[in-house]
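Partial view: only certain chains, each at its native spot in the assembly.
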């Protein structure tokens, strides 16, 4: 996530330089052929503009849907924040003291396992899917801390919050976060059997764990179900068709003016092509909010904030600092 | 569901070759008649473009609604994933041990019956409706595993998770998944009567079953209630009317240029007709997310993932593998 007020024009152009360059090149080739052969292959502008409006509609729909996906992803991680705080306070304040014992070690163990769940989920969400952009996350030069974290992987972060034996067990399973939550349920069963919580509190704790299952499942839903590819593909091909027609239409218009103007077709159609591909790219880069790229929902920062918050609740001492913002990017 | 980055242009064209072909043919006939008879039956472009914008609006609305249906269907199956995990952990960790017994067999039986419910629901959702596309699911050549599964039907998959006697009983009923959930409620009543769970836990388990009823009912709602046919039909007929007018309008425009241009009406109106029918088809193929076709919500894969997850929770051994992606399609 970029956190400055605006992407500069320069960054925007650099980011979308390919359609701009190819748009100009394509237009130049058309005009060159036109000038050389003098074949009047221009097209009328009116029907092209109907296609243009239809394409703008379609791109608007795609941008809207992509935005909704990103926003929903952010909402889910907001829910993870809230449910983590709920779970931690429940664990910290609902276990009955027994024979003067306050069970601090036990409580800390459960809260740590919760942090492990959250961090494992974060890493699992960043495994590449076949429909995502295939840039290598380890090459995100503007966010070196994130590259380091990504390269170190799940083990480095999750291991410190779990006992070795548990960690080995979870690694043998297909869906690690799901099995961690199952383990939490078993711990709560043990609390119940040890008489530290009542039947009633067991249910309430299981209800919070159910919310965490919801949060996890909703993340997986967004991760595993792309914007339907038929929608995305149609938008792309319609955009290509529209942009392919633009120079012919503009040529028709400029051709009717004075001679000077014909060459103006090149920059002008380059500009329109650029704008339409820019609209397409915006949607395209917001579709998958967990693809380990610059426009992602910043789940590393969010997870770190929860980590700090929960460990402050435990009155821990060696708490890590907030996740760094580097070159305007928060990951 | 297609899982590659984009449908290739070639796949897109092949998928929508009928409107492209008929659009070209229709335009060619119009132009041929015009050239032969020399009757000036052209139409002005301005009012046609107003119709075109209205049609684009309408198709946009239809695409939007179809997308919402698909997305809601995916959400519901996401909820099935979450609620299945909740139910399984509840069953595994909430039944009181009695006289040292852990009731593993009983727990496994209930979790298995849950998997049976989910698989039965999957099959029931794929029975054809009168408003769905009538392609035969057994001919989906790109997804042979799915064809096999579909041909084998409900019995093959569901039977392994139920006792024979139960399976026979359920087959005598109209709505199998609904009756399986009723049976789960009876099992929970039995747990209660046997003193394995408290009154309170019985209610919580019934609340989870209520959620499963919600999930099932929401699937049935989308399956049994199409996009209202008056909306779908109007979009179709308006599109036909608009496309029927296009060659007349373009003829009018090209006719005012040099002679060479009149024949350009054919490819150009073929292109516009193709784009508008492409927009229509996209919506049309996303309307019914459970019709056992390529653009469905991939409920076979989702169900398989849940099956694996739950059986890992049971520490089962002969767990099936993930559902295969074949030729880019996940079913």
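By written order: A and B. Residues from 1 in each chain.
Methods note: contacts are C-beta pairs under 8 Å (C-beta built on N, C-alpha and C of every residue); 3 or more make two chains touch, one makes a residue touch a chain.
Just so it is clear, the model here is predicted, and its values are computed rather than measured.
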item: Overall copies of the shared sequence [whole complex; 2 in view]; value: 5
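Assume only the chains that are shown with their structure count from here on.
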item: Angular offset of chain A relative to chain B [C-alpha, multiple of 5 degrees]; value: 70
item: Chain A-chain B separation of Cα centroids, rounded to whole Å; value: 25
item: Residues on chain A engaged by chain B in the complex (per definition of touch); value: 40, 43-44, 46-47, 49-51, 53-54, 57-58, 61, 65, 129-132, 173-175, 178-179, 181-182, 185-186, 188-189, 193, 199-200, 202-203, 206-207, 209-210, 213-214, 216-218, 220-221, 225-226, 228-234, 236-238, 240-241
item: In the complex with chain A, residue positions of chain B that touch it; value: 1-7, 9, 12, 45, 49, 52-53, 56-57, 60, 63-64, 67, 70, 74-75, 78-79, 81-82, 85-86, 88-90, 92-94, 97, 198, 200-201, 204, 246, 249-250, 253-254, 257-258, 260-261, 264, 268, 271-272, 275-276, 278-279, 282, 285-286, 295, 297-298, 305, 308-309, 312-313, 325
